[in-house]
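This report concerns only the one structure given below.
Note that one protein chain is taken out, while the other chains of the complex remain in position.
We just call them A and B in the order they show up, numbering each chain from 1.
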Amino acid sequence: MPELTATRPESRTGRRRALPKLFWALALTLGAAVMLFPFLWTVITSITPDGTLASGPTLLVEDPTLDAYRQLFDAMPMWRIVANSFWIAIASTLFQLITGAMAAYAFTRIAFPGRQAVFAVYLATLMVPLQVLVVPLFIQMTRAQLSDTYFALLAPSIASAFGIFLLKQSMESVPRELDEAATLDGAHHLRIFAQVVLPLTRPALATVAVFAFMGSWNSYLWPLVVIRSPELMTLPLGLATLQGQFTTQWNVVMAGSVVSVLPIAIVYIFAQRYIIAGFAHSGLK
Amino acid sequence: MSTAPAPVASRPRSDPRAASPKRTNTRRRGWRTLGWALLFLLPSAIPLTAFTLVPMISSAWVSLHDWNLISPMEWVGLENYRELLADPRTWDVFANTATYILGYLPLVYIGGLGLALALNRAMAGIAFLRGAYFLPVVTSWVVVALVWQWLLSPSNGLVNTVLGAIGLPEPGWWTDPTWAMPSIILASVWKDLGFVMVILLAGLQALPQEVLEAARVDGAGAWRRFWHITLPLLSPSTFFVVVISLINGFQVFDQVNVMTDGGPAGATQVVVGQIYDLTFRYGRAGDASALSWLLFALVLVITAIQIRGQRRWVTYA
């Protein structure tokens, strides 16, 4: 019987489990190879000299070259584009963490009238597709003289009901005994929020951070319509232009895609440490 | 921090300064609660209202008009809704979307849960493995679609080469209306496994270890512990995954757009694909808005049912 429950490994299991352990390591590595395959293909195509897709993927490149990356950075102001994407993604992640954690706290810890109804409205904001909101939002921004600005890029991702919902679920799992104890000690909501609930919600906060960063980093339709100045261009817009420009040069297109994937992969690996730290460090034991 | 004796229900806090009658006291506490609620909610409520709710209301207004985006709107009342409900294509796109969800949701949940359980262990290189499984989530659909189109290519794709070698039939995958939707489901599950994994992994990491430990000491087997302890304790995360996957599933679009563009023969045209085409390609923004409000109504009802139903199976701490 494989280990199905959520436990950290422990000494008691010992030698008896060495074999299943090896099996799991093998199975998981094999699975990881399947998941990594498209990304490997992307990397390999990006360092292939002529870069066509005609013959399907190969694992060996005869004359690996970084030409595609050079072409990529020559074709457009790549550093500027990456910097734009970065700072918008970081800002929207921070905003979403703050607005999201506070809202989730209100929904789980403050018994205000109409709580259910307000949460329903929040959830409802996820249910109308962006494709139909883009035009009204654009007109609204234009009337406010805000279109074609960094603010316009950022505005729709200051708060997200997705993150609020995820954090709410996580805060529901934080034992109420803890904040009630703090209440008895005379703490008010801001202190309970900051000192009791937030530290215990770290895995969820890290998860929300990853998704918020990713959402902003990959956002396409809204930046497409709201940004007209080349100086404000973000990475997905740049990559789309690239695809029109280098249709037969897939190595350049793939190099662009590597540049776009790497930062989020790094953000995830970084955030993982917090996702995993979680409850174990909460001091509950 | 130490665990205090658990009060069963929140005790009314006695306020020594309160000399006024009990009712005023309650009312004042009511105002104070509201004040706290506002303080915590406004930072999210203001941007959500300005940048989502107001455009939503505008789109409801648009849905009562004929509008091609470039000429003035023309009032038609509920005509757009009437036409949409009478149009068999509307039912087709909803049916295609439902097919997608029915295939996608169980697979991605079970797969993601399995992955989360398997990766919830300490072993050498675990961080790398988790990263590997998460990579497809962050890779753009354009690249993923290229890979899957090649894998599932009917004539020389890897999958059909293998199927042919072991004597199984070789379907036309994304060129055959019967197999096009399964192809999209397969690619989507593959891409989103990491998403479900990350959320469930965070949930698993937050489980109180002493409960599991107690069960182990009591001699409960692995399967019993999983079924009776881990799974119920994970239910808030599961609830989140199911609700969000349904909301997102009804709005599936990117993968369809890049893999089949709704074809062959409209077999993979989904609701949001139709909304995009109506708005930006066919100059029928009024119809598109009406269609998205039909979608809204459906998703709202389904989500409301789930929230009502959660009492039966979701256990909060």
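In the analysis below, a contact is a pair of C-beta atoms (placed from the backbone, for glycine too) under 8 Å apart; a residue touches a chain by one contact, two chains touch by 3 or more.
To be clear about the criterion, contacts and distances are computed from a predicted model.
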Name under which UniProt lists the unshown chain, selected from "Sugar ABC transporter substrate-binding protein", "Nitrogen fixation NifU-like protein", "Hydrogen cyanide synthase subunit HcnC" or "NADH-quinone oxidoreductase subunit N": "Sugar ABC transporter substrate-binding protein"
Chain not shown: contacting residue from B:Thr33, B:Thr99, B:Thr175 or B:Asn248: B:Thr175
Option touching the unshown chain, where A:Ala106, A:Val134, A:Val196 or A:Val258 are the choices: A:Val134
Absent-chain interface as seen on chain A, which is shown: 52-54, 77, 79-80, 83-84, 86-87, 134-135, 138-139, 141-142, 145-151, 221, 224-225, 228-231, 240-241, 243-248
Missing-chain contacts mapped onto chain B: 68-71, 146, 149, 153-156, 172, 175-177, 263-266, 277, 280-283
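We adopt the following convention: only the chains that are shown with their structure count from here on.
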Chain B to chain A touching residues, read off their complex: 1, 3-4, 6-7, 10, 13, 30, 33-34, 36-37, 39-41, 43-45, 47-48, 50-56, 58-59, 62, 69, 115, 117-123, 127-140, 142-144, 146-147, 150, 156, 190, 193-194, 198-199, 201-210, 212, 216, 221-223, 225-226, 229-230, 236-237, 239-240, 243-244, 247, 250-251, 253, 271-272, 275-276, 279-280, 285, 288-289, 292-293, 295-296, 299-300, 303-304, 307, 316-317
Of chain A, residues touching chain B in the complex: 1-9, 21, 24-25, 27-29, 31-33, 35-39, 41-42, 53, 56-57, 98-100, 102-103, 105-106, 110-113, 115, 118, 120-129, 131-133, 135-137, 139-140, 155-156, 158-159, 161-162, 164-166, 169-170, 172-178, 180-181, 183-184, 189, 193, 196, 200, 203-204, 206-207, 210, 214, 218, 236, 239, 243, 254, 257, 260-261, 264-265, 268-269, 272, 275-276, 278-280, 283-285
